[in-house]
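For reference, the structure discussed in these notes is given below.
Every protein chain but one is kept in place in this view of the complex.
Up next is chain A:
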Amino acid sequence: MRIRLDPWPVDTFEGQLTLKPFAGLVFDVETDRWAAVPTRGIPGSLREVVVVDGKPRMEARLLMDDEAGELHLAAFGAYVVGAVSLCPHGTRQAELQGVRARRVLAYSADVPLEPTRLSPLNPHTGVLDYEPHAFRGRQVEGPRGQVQRLMLDDEHALSQHYASAMPQEEGETDALPETLVLQDGPVRLGRGGSAVVGYVKTLHTDYLGADRIGLLSELRCGERTPILRFRVGDRGGQVSDAEGREQRFTWYVRLCDAPFYQHPLAGIMRLEMHAPEDSAFVPRAVQSVADLSGALLHRLGSKLHKDARAPQNLIPTAALEHAMSRSMGSLELVTRRIRAHLVGQGVLA
């Protein structure tokens, strides 16, 4: 019997142990030969890499009785999106960009609410402005979903703001973007055409199948698999119009050589980019991004003694998460402020 260590900390949901097979179709687009592709290094024309991430937080759940005696749900929440801009060649210091918390009063659409400002006792500590956002329905998870949705939208907008445009036509030769955006998680639904790469740290879906997944454990540091294409939400069989219209390119990269005692997928990351509709080719720019991804991510990968989720939790991401948590302020202090506010309003009286 061979015993190996799951790379993720035990409090991570599911860990790296389970892989659910992808039900839909996956196509070879780059090459038919299923073998490791070596890294090509980072070309000088890539000037900037922007790592984008976001973080939601629920701060207080509210229950409201209307005059008819009906219960409604609402919540004070906050989210923050931000970016780290860095030079992939290390010629300047990395900078945090636009890390700013936004506060949301999410409420069920059937009760109108005013914007809420929570003023502090000490003038130096700032005010908390909660902007009301209504969500449809009255489900319990509604407020949380609303905050999450707003965050994802902002994250997407931020990615689009930074990323260079990327031509996706066949035959483009020199199409490497100047600014590449790395976004935590899969790329969002929406239009392609900009240099945004989504990176998936934890692998839960197996896009490769039993006969191909072996290559992942054979990848060496910085190497990648050939690029594949799949359709989002493809559950096999007939694809409905409502879902699964969007196509994605995907490939896997190994960030570091995993120690022998770890799970074979330790240090593997899946990358994803938008793909043009029904394309049988890989745009030159996507291929260039895939080629440099091994070297880039190897550089950005963190070390185990500094981050339990190393190497996939990239150094800039970890810093960004830290900055984002800080920008939302202490949860304890915020709930105290909320409590004081409600007392002041007589709501709790």
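Throughout what follows, a residue touches a chain if its C-beta (ideal position, glycine included) is under 8 Å from a C-beta of that chain, and two chains touch if they have at least 3 such contacts; residues count from 1.
As a working rule, contacts and distances are computed from a predicted model.
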Assign the chain not included in the display its UniProt protein name, restricting the answer to "Phenylacetate-CoA oxygenase subunit PaaJ", "ATPase", "Dehydrogenase" or "4Fe-4S binding protein". "ATPase"
Just name the one of A:Leu86, A:Met166 or A:Ala195 that touches the chain not displayed here. A:Leu86
Looking at the whole complex, which of A:Leu96, A:Leu113, A:Leu152 or A:Ala308 touches the chain that is not displayed? A:Leu96
List the residues of chain A that touch the chain left out of this view. 84, 86-87, 89-96, 122, 124, 299-300, 306, 315-316, 319-320, 322-323, 326
